[in-house]
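All protein chains but one are shown at their positions in the complex.
Labels A, B and C are assigned to the chains in the order they are written; within every chain, residues are numbered from 1.
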Amino acid sequence: MSAQDEIEQQTISNTPQANAEPIRILDENGNVLPNAEVPDLSDDELLSMYEDIKLAREFDQRAISLQRQGRIATYAPMTGQEGSQVATSYALDDQDWLFPTYREHAAKYVHGVDLASILKPLRGLREGYAVPDDVNVMPEYIPIATQVPQAMGMAWGFKLQGRTDEAVLCHLGDGATSEGDFHEGLNFAGVFDVPAVFVCNNNQWAISVPRERQTASETIAQKARSYGLEGIRVDGLDPLAVYKVTRDAINKAKDPAGDELRPTFIESIQYRYGAHTTADDPSVYREENEAEEWREMDPIDRLGNYLRGEGILDDELEATIDDRIEAHIDEALGEAENAETEPEKMFEHVYDEMPARLQEQMDELNALREKYGDEEFSEVLE
Amino acid sequence: MSAQDEIEQQTISNTPQANAEPIRILDENGNVLPNAEVPDLSDDELLSMYEDIKLAREFDQRAISLQRQGRIATYAPMTGQEGSQVATSYALDDQDWLFPTYREHAAKYVHGVDLASILKPLRGLREGYAVPDDVNVMPEYIPIATQVPQAMGMAWGFKLQGRTDEAVLCHLGDGATSEGDFHEGLNFAGVFDVPAVFVCNNNQWAISVPRERQTASETIAQKARSYGLEGIRVDGLDPLAVYKVTRDAINKAKDPAGDELRPTFIESIQYRYGAHTTADDPSVYREENEAEEWREMDPIDRLGNYLRGEGILDDELEATIDDRIEAHIDEALGEAENAETEPEKMFEHVYDEMPARLQEQMDELNALREKYGDEEFSEVLE
Amino acid sequence: MSSATNPETETKTDRLTLVEAVRDGLYTEMSQDDSVIVLGEDVGKNGGVFRATDGLHEEFGENRVVDTPLAEAGIVGSAIGLAMTGMKPIPEMQFMGFMYPAFDQIVSHAARLRSRSHGQYSVPMVVRAPYGGGIRAPEHHSESKEAFFVHEPGLKVVSPSTPYDAKGLLTASIRDPDPVIFLEPKLIYRAFRDDVPTESYEVPLSDAAIRREGSDISVYTWGAMTQPALIAADNLAEEKGVDVEVVDLRTLSPLDTETIVDSFKKTGRAAIVHEAPKTGGLGAEVASTIQEGALLHQEAPIKRITGFDAPMPLHSLEDYYLPQAVRIQEGILETVDF
Partner (left out) sequence: MSSATNPETETKTDRLTLVEAVRDGLYTEMSQDDSVIVLGEDVGKNGGVFRATDGLHEEFGENRVVDTPLAEAGIVGSAIGLAMTGMKPIPEMQFMGFMYPAFDQIVSHAARLRSRSHGQYSVPMVVRAPYGGGIRAPEHHSESKEAFFVHEPGLKVVSPSTPYDAKGLLTASIRDPDPVIFLEPKLIYRAFRDDVPTESYEVPLSDAAIRREGSDISVYTWGAMTQPALIAADNLAEEKGVDVEVVDLRTLSPLDTETIVDSFKKTGRAAIVHEAPKTGGLGAEVASTIQEGALLHQEAPIKRITGFDAPMPLHSLEDYYLPQAVRIQEGILETVDF
């Protein structure tokens, strides 16, 4: 079955808002589909989106190889999913907040987190999660689905304070829809009608568990109806379509028409081309050729073809872009590899003021470090 | 708005299986509705169902007054909901298991728990939860919705062991549908296709929170679709209708036709006539006359009228039934009030074998009791 | 509630019960600070199942006193999000036994957002919950598992034992920039009244309180158990001439090690009284802290007088489970006579 069929197959029969057919703008060759409308983005914006998707893919490959060399810890790749990540973040205004999981590196980057900050936690440094004040991105969420009620709460806070120009975008995976926190958060979102957009990156797998063993629901999007929310399905390998539905949802969140509810639940249909993380071997649980079929719908090819067709992109520009990406990543990596931290930091950020007990523990550790030297602490325990 | 309107109002437009119109057999006067079919129950069965519903209501009134006299602890009344409780348990076979909440006294009774055992925990005795081996009833569940995954698991166990004649019926409230455990349990039920029936006793209130503030979902029943399950709405004040949908669901659980899924989610639309518990004062948060409207649909009146119309019930029989109920409750109360326990019991049932530490603690307590007498322990602490 | 001006302090005071003082603390702080909001099950129109939020819904409206759906992870999770927007949310958990569905949000997130973000973000939230046994409540309604939260770095844990402290500690908790688990001893919600200033004031989250001075033994306790501990102390003074010091920890995390150890240095003997099961209870931490800090003063084993290593029984046996004055006296005597 082709990926196109695969995407369309998960349709539902009778829930109108959970969109039987996923929304799509570009066909597999990057041609605009009949009746589809390209979102109102300038050539520069389109190009920049394209560059960011390419950067994301290059970053992913570099990160995987860094992990293999032992220079960073376990990494969750995003190849195949960058198009959707980049597009969702393009749909945000600067003042909007992003709740990423461990996989949304590109979404974070586009919303203002520099690449070095993304790499630092992978080198064991919490510093990477302390983004500048004007970058509205939460530290990535690892306990699955826990971000959902929190994102709902932040959106609720904006609403209660009349901050009508601020909205929240919350990412989650297909597996995450099985967790209780997903349910509680979306139910609250419906009841309190908050300016939040929830994007389920349905990459067909939760580690080794395929989408159809995760839930007997016909589609993921239709789960929205349980909470009175609008559920939308979109081709997650079509950056223009993802941009459009997300931007519409953000607009609706801030300024709903009539009796529209503010929150939206988007199922962005994707595929995880690679491993769950660098510690995972997908060949154990899935057919290698599955990914190949999805690659035919690849976002870079589709958007690239579209841009070339429109005369916005050519070989020369492509080469410039690639060089720029290379340099950018090199620089970020250099910065991340030179970054350092101090053992004191783990005591400093537990409470606003360090309690006496903790201070004592820090002093004890420091005395030991002084006496024996830091080498004594860097040995692996095993 | 009349209760009939109220019940019908919560309809949904586009989800076919979550039944726009609640199923109903008897109208408000106990007449069989056109096109409705009375389930295949003998006169004796119908009468016995009627008697049990009346017993439940009498028990409820007695329990409330016992609580006022300080003879039992906080009690959760069921008046208005007994019809549904009794009918669901009539739909079970003896070997089926029941997962009740703190409110399903009548459901427990019908499935084999004697009234004294129901009263004992209210007198502070855990003995009441240790039902005989052949009574398949779990101790009541107080932490909301926690029973849902457990009921699912038991049904799963039956299926895995090929015990095709056993099913599970799990009760929950409308408020319970907001909890994560509800979601996780139903999602598992769909994925593993287990012989379980989940009955949501939608009594319109979760303590002070009305149904429409609990979730923005149009109906409770439609939540079933998120899990691939059939969702059914039934008039919970119509015991015949409740019996029918529950019995059908139990049959389907054990012997599904074609590609039917085994589990069913039933929304039984009811109203809590009285207080949440004897510690609650509903006049603080809802209109007193709301209950009056629902009382027009009262299950005792409707079933009674039906039975009289069919010539199954008359005044004389009604009087006999009432006397029997009175005597039954008196006897149970006597037994419960005479029941005693021993402090040792709280140590005995923690583990299969009492650990040494616990043994020591028990010995210490016993030594103290010996030295000072039990009176020293019965004083209120304040 | 009758108001009066306290001649000693010249502040206006009310005679309030502990639960009224909680309500008053919420009221006072909400009046002064718009960012404070209360959310939870039945906290609004109903005023809370213990009336701790009585009248607040009327006073501050449904946007600041919010009835939520029945979902504790939703409540605490959304409160974390609210806190991120500059608000000071006060989620109520209806009973401590119903905090567990929110356990992940509390320990994995509320406690750690500051450290996870390397100091960039914080969660100024107060999770309130009635806790403890003795009120003839049904199953799961009598939990006293403060030790769970004390073991999680990043949380503060507070439990008042008097109406005065209830308001003052609550005020300090609301103003604290870190997440506080505020455990209200429901057994003594209405047990007695105290002079409680109508104005706002803080009882700092750092100091244990000596409730009774004594020289023979230090008894450490908190919450509802402060009462039987004081009764036992009085009885022993009268009947046996034993002079008991009663230390009310008040803030359970971070612990006031200094006061704990200083009292012990004076008396050389100690007992700890709590409702929770003995094994792994906070009593173990207090005992360990004492012997780490003052072993050379120790004259007898430190006695733990606690709930048993068994789940809280139903109400007919709960008085056997909870440390009664008689058990406390016996434990103290055993230690004093060692």
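Brief remarks follow.
Simple rule for what comes next: a residue touches a chain if its C-beta (ideal position, glycine included) is under 8 Å from a C-beta of that chain, and two chains touch if they have at least 3 such contacts.
Quantities reported herein were computed from a predicted structural model and do not represent experimental measurements.
When the full complex is examined, the chain removed from view is found to touch A, B, C.
Summary of contacts with the chain left out: across A:32, A:135 or A:365, the touching residue is A:365.
Touching the missing chain, out of B:191, B:234 or B:365, is residue B:191.
The hidden chain makes contact, of the residues A:83, A:100, A:153 or A:180, with A:180. Only one residue in the set B:26, B:91, B:131 or B:269 touches the chain that does not appear here, and it is B:131.
From the options B:212, B:287 or B:348, the residue with contact to the chain not on display is B:348.
Interface residues of chain C facing the missing partner chain: 97, 100-101, 103-104, 107-108, 111-112, 115-116, 139-140, 145, 147-148, 150-154, 253-255, 276-277, 279-285, 287-288, 291-293, 295, 298, 300-304, 308-311, 313. Within the entire complex, the positions of chain A that touch the omitted partner chain are 73-74, 102, 121, 123-126, 142-144, 175-176, 178-181, 206-209, 213-215, 279-280, 284-285, 341, 343, 345-347, 350, 355, 357-358, 361-362, 365, 368, 371-372, 376-382.
Touching residues on chain B toward the chain that is not drawn are 126-127, 129-131, 138-139, 143, 146, 148-158, 160-161, 163, 168, 180-181, 183-185, 187-188, 191, 345-346, 348-352, 355-358.
Keep this in mind: only the chains that are shown with their structure count from here on.
The distance from the centre of chain A to the centre of chain B, each centre being the mean of the chain's C-alpha atoms, comes to 44 Å. Centroids of chain B and chain C (each the mean of its C-alpha atoms) stand 36 Å apart. Chain A and chain C have Cα centroids separated by 41 Å. Residue positions of chain C touching 2 or more other chains, listed in rising order: 68-69, 71, 73-74, 101. For chain A, residues that reach two or more other chains under the stated contact definition are 180-181, 183-184, 187, 191.
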